[in-house]
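Heads up, one of the protein chains got dropped from this complex, but the rest are sitting where they should.
The letters A and B name the chains in turn, as written, and every chain counts its residues from 1.
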Amino acid sequence: MKILLRSKNNVDDINVEADGVNHQLFGMTLAEIKKVAVHEGNQERTLSDFFDVTIEDEKGKGRLIVLEGDDLSKFKRIGEALAEGEVQVNGDGGMYCGYRMSGGRIVVEGNCDAFCGMDMSGGELVIKGNASDYLGAAYRGESAGMKGGRITVHGNAGVEVGSRLAGGTIVIKGDTDLFTGIHMKKGLIVIEGTAGPRVGAQMTGGTIVVSKGELMLGFKEGGSIKDPKIEGEGFSGDFKTFTGDLVENGKGTILLMD
Amino acid sequence: MAEEEKLTNIKPDLTDVTDVTCPFCGNLCDDIHIKRTGDDEAEIYHACGVGYFKFKKSITKGATRKNLLRKKSGDKKAPDDAFNEAKLDACIDKAADLLLAAKKPVLFGWASTSVEATREGIALAEEIGGVIDQTSSVCHGPSTLAVQDVGISSCTLGTVLNHADLIIYWGCNPSEAHMRHMSRYTVYPRGAFREKGRQDREVVVVDVRETASTSVATQFIKVDPNADYELIHALRLAMKGEELPDEIPGTGVIKKKVMKLAQRLKRSKFCAFFFGLGLTMTRGRHRNIDAILSLGAELNKDTKVVIRPMRGHYNVTGAAEVFTWQTGYPFAVDLTRGYARYNPGETSLVDLLMRDDADCLFIVASDPVAHLPKEAARRFSNMPVIVIDPHETITSKFADVYLPCAVTGVEAEGTAYRMDGVPIRLKKVINSDVPSDTDIVAKILERVKEKRGGK
Partner (left out) sequence: MGLILKNGIVFDPKNGIRGEKMDLFIKDGKMVAEKDLGKKAETIDLAGKVVFPGGVDIHAHIAGSKVNSGRLFRPEDSRMRTVPRTNVTRAGSGFSVPTTFLTGYTYSEMGYTTVIEPAVPPLKARHTHEEFHDIPMLDKTGLLLLGNNHQVIEYLKAGDIDRCKEWVAWMLLATKCYGIKCVNPGGTASWAWGKNVDGLDDPCTHFEVTPREIIRGLVDINESLGLPHAVHLHCNNLGTPGNYTTALETIDSVKGLTNKERSVLHITHLQFNGYGGDSWRTFESRGVELAEKIDKTPNITVDTGNVCFEPTTTMTADGPFEFHLHQLGKQKWINFDVELEAGTGVVPYEYRKDVSVNAIQWAVGLEMVLALKDLAKIHLSTDHPNGGPFTCYAEMIAWLMSKKARAETIATLHDAVKSKAAISDMDRELDLFDICLITRGTAQTLGLANKGHLGIGADADVAVYDIGVEEKDGATIERAFRHCAYTIKGGQLAVKDGKVVNAVTGRTLWIDTKPRTDVIEKDLRKRFEGYYSVSLDNYPVQMDYLGESEMVMERCKK
């Protein structure tokens, strides 16, 4: 089944919360999908107010939702709590894409706004452009953030990628901004570009693999390692190992490419 | 009960009022003495220069304050629109209409007015389905975020007065921003257990430049801009006995200075840190605060350490308190869907404006156009704006409705919370020709409910 949501490009200004766009659509008829509630500020609207909705291959085994349009970044919470199936955003994604997802797959063809993958526990989120701030991060006050799943960003990412990471993997092919992996306790972050300042600050566990970057004083150098394998992922090259962050008596690991 | 009556029976136009609370900064000094010497003249004792000016200005009768209503000349708001005097009721009505027509109105300000006014504001935001935010989000919001992440070891200002032997001012300049802080609460007063006052205390100031506050310091550490996080990180390592390099990278601070500070901390019996926008609004923001709060928490194993943010507005703390006890969150509260949600970065004023995610602004006791980043402030031209403020401001120039209100703490009573959370009553020392913002917001709420048919 493929559900096609073609934006009418008629969003005024106010961002539209479309938290109903997830696997629950697969169990609905076309009429029901059109009536799914979305919120434009304090106004309750329906999906069909903003999207032309069509279904293709209704009886097919696939489970795919495709969003198309020029203003997709104005829609927040696409794929929220996704448990299965795939959501494809053919454009830039709005805030909270993949928030609370536990399964399935979301692919954003363009850039993505802040808080994507927050509270994630499973599934896969792929952003082909740049991600903004707080990617895969913890909600304010939580002692643990993302607990599982995988996020891949082909471009750059903003501040606090994977804050309080408690499981899962985040791969940034480009650069990151400040505080990547701050307070992380478990899981894996990979930065193939340059890690922003203060990478791994206050971490207590888990691993960050960094191609380029400057580490804080709280990381003590150990030995070197070649072609390391972390959480089933293989990395080629020589890496220096660092343990820290000592300010938190942390036992986290940073592998910095030599 | 006689004492009770005396305390609660605030007579307007009292000629000689003592223990008046100053409604300017987070010090919330409550020992001001106002002696009326004429209709709009008074002698003002004990206030600092800024507080003095506030009372003076508020007591002196200026031009009669007028409600203003904009008549748009075209589709968009323009500087040469007629912005003329209107009756209060017409303004209330227009404000209600504008709010009801909005899909995402944002009610902002609150930190320079009473808890009573803010209560009405929250009720209004809930009624119309809007976002309510207060000036924290452009000030000490990062401090709150850090407290939410790691907690805080703190106390009332009087505890510092009585116990502290080491005062550290980090990224703030109390001599100019909180003028009586040192003399009332921290450095100079004789405390129950610090009877020699200044002589019983050491003062450390950490800042990017010398200021009026650094002249008081026993030790001044000059740190490079945007490097406080690294410096605190190094200090935390030093306290744990870790070796440091001769110069802390990126900070411009040598190891010796850090070790000296570490030793001061180790030998102090009660250390009080105070920090300001030098930490909240420089690179790292809430993580700078996280670092200092984490340092404070772990130092409590060996000595007594407390930390306080130097809150600017006199009732920003009170605004956060009432926001929290009513909604569960201290600022940036989204009530558009009939229940409270909170996520600074999304639900805070600047972020809403930058994403064009607001369509009506209701500004109380604040002048955001004067203070917000230019790109955010620009948005005030694009949507209806309602302003309630004792005086016309830069923001009110963008208003569609401007309602002057009494100066809380001079012309109207109310409750404010000091920077350390101590609630103090604000007295009224002069009558006002305009209603309080509490009354105005309450009237707008009432009108909104009427127009909705009591739904």
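Here are some notes:
Convention: a contact is a pair of C-beta atoms (placed from the backbone, for glycine too) under 8 Å apart; a residue touches a chain by one contact, two chains touch by 3 or more.
Note that the structure is predicted; figures quoted are calculated from it, not measured.
Of the candidate positions B:T21, B:S137 or B:S348, contact with the unshown chain belongs to B:T21. Contact with the undisplayed chain is limited, among B:A117, B:V216, B:V306 or B:V385, to B:V306. Checked against the full complex, the candidates B:S137, B:S366 or B:T415 give a single residue touching the omitted chain, namely B:T415. Across B:W110, B:W170 or B:Y185, the single residue that touches the chain missing here is B:Y185.
In the full complex, chain B contacts the hidden chain through residues 1, 3-4, 7-8, 18-19, 21, 30-31, 115, 119, 123, 126, 144, 147-159, 161-163, 184-185, 190-193, 269-270, 297, 300-301, 303-304, 306, 320-322, 324-330, 335, 337-342, 415, 417, 421-425, 455.
Residues of chain A in contact with the chain left out of this view: 139-143.
Just so it is clear, only the chains that are shown with their structure count from here on.
Put simply, the C-alpha centre of chain A and that of chain B have 35 angstrom between them. By the touch criterion given at the top, residues 102-104, 128-130, 145, 148-149, 229-230, 233-234, 236-237, 240, 242, 244-245, 248-249, 283-284, 287, 290-291, 294, 336-337, 342-346, 355-359 of chain B touch chain A in their complex. Of all the residues in chain A, the ones that touch chain B in their complex are 12-15, 39-43, 95, 114-115, 133-134, 139-141, 178-179, 182-183, 198, 201-202, 216-218, 246-249.
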